[in-house]
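Showing subunit A:
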Amino acid sequence: MGAWRHFPIFMITLPLLGAVLMPFLGYLRERWVPYAALLPLAASTLLGFLLVGRIPAGDHLSYHLGGWEPPFGIEIRVDHVGLFLMLVVCAITLLALVYSRRYIEKEVSPGRRTAYYVLYLLMSGAMLGFTATGDIFNLFVFMEILALSSYALVAITGNRNAVRAAFKYVLMGAPSSIMVLLAVGFLYSVTGTLNMADLASRIAESGYTEVLVVSYILFVIGFGVKAALFPLHMWLPDAHSIAPSPISALLSGLLVEVCAFALVRITFSVFTRSATDLVGGTADAVGVAAAAAVLYGGIMAITQKDLKVMIAYSTVSHIGYIFLGITAFTAEGLTGAMYHMLDHGLAKACLFLCAGNFIYLKGYRRIEELRGAWRQMPWTCFAFALASISVIGIPPTAGFISKWYLILGNIRAGKWLYTIVLLSGSILAAVYCLRIIYYMFFQAGKEEAWEDASRDVPPGMLVPVWALSLGTLFFGVFSYLLIPSLLKASAYLL
Partner candidate 1 sequence: METALNLTFIVLLVATALMAVWARDLLAAVIIFSVYSLIMALMWQRLQAPDLALTEAAVGAGVTTVLFVVTVFKTRRREEEE
Partner candidate 2 sequence: MRLLHNYHYAAAMALFCIGLYTVIVRRNIIKKLIGLNIMETSVFFFYISLGYLDGGVAPIHAGSADPARMVNPIPQALILTGIVVALSVTALALSMVILLYRQYGTLDVDRLMREEEPAAEGAAGEGEGGA
């Protein structure tokens, strides 16, 4: 096998190495740090794209670190679905990084800018590592890096509410990580290995069902908090609305999805199909929680006055979408969930960056202040409209395709209640998104609100926003690139 075998590990380690080298550059030339930060991520994205053709849909690439074969050493396992998510992570982190160069100059005090970029790169590298690893303890370690860097990035603006929101996030995140560690311990006590593939085979024939069920429950609680599933989501609205916009775009768009993906891998590749009776009970509970999340998130989003808090609640609702797709236990449902991760990531990142544009240019956070915004900021508003169309799930966008497969999966699974919940969720989404578009386009703004500058935000911030919104459109129209292989991959996972 050619040199491309080493690409996944470099995709993960380059950002981490970049993060470690950043303080040196920060010490020598502060001005270059934002541009230098782009290098490792661009390299990872390039490696990712080079890898695309290499992995056939049903197969996976397994890379033994240190040369030791799996149950003894750690293995990096990249299958088609994993690679697909890694590419999404690379793309969105790169775009948000381009965006944050100017945004950070205004939002974060000078002393902390290098720390911002260091944490940003650590977070991106950890996300890639988290998706690719084939070892559950390694999953925990990367989750911890993710958690730590996201706690700090939420609190980086330093104002009162940011630190309070970050601390609330820590108080909920830290115990959930420990629960994941305990769950890994339970699994280890019963099977003796830590490698996921090996675990799957040993779980199937191990007799200790109570231990496995409880360990699955702990996994669900642990990752549930990280993925902000309904009852465990209290930290999300504060953290995502106070964090600087590129960070809340990353948190909402990616971190939440990656943790949901981890739960998918654990449910399907570790507790495999044969163990569904083990997983069955908790899966229904997750389904009920997800349905509640869709409705709760939607209703709360409608009542919000602050734009970013509204988008945060819509994330809570859309995570419910993803989990409804997962708990349907059908190939279409899983494909829908996967595709929704992509679409939700792109659209939600775009929404938060647009909100960031409003804050950057005029400091407007509340929705009333956006009246007639399109006169002065046409580009941002059109991008916002396009992204929210994808959030609602209107045809030409990727949101429609993912909603199609989510509902198809639930119908095939015969879960009528969840289908109705999904549909009403999309109506709720329509209500709170169209309300914003209505304010922006069809309302006359107060005279002095938008009068002075006729120009929009600097191009450095507009390009990522438009790249993301056109991405949702692109993946909507050209969905045949991904959907067939996703269907095969989910069948392979199931």
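In the analysis below, contacts are C-beta pairs under 8 Å (C-beta built on N, C-alpha and C of every residue); 3 or more make two chains touch, one makes a residue touch a chain; residues count from 1.
On the choice of candidates, all candidates are chains of the complex that A comes from, given by their letters.
Since the model is a prediction, treat every value here as computed from it, not as a measurement.
Undergrad: Can you tell which one of 1 or 2 makes contact with subunit A in this complex?
TA: That would be candidate 2, which touches subunit A.
Undergrad: Where on subunit A is candidate 2 touching in the complex?
TA: 106-109, 137, 141, 144, 147-148, 151-152, 155, 157-161, 163-168, 170-171, 174-175, 177-178, 181-182, 185, 188-189, 194, 238, 241-242, 304-306, 309, 359, 362-366
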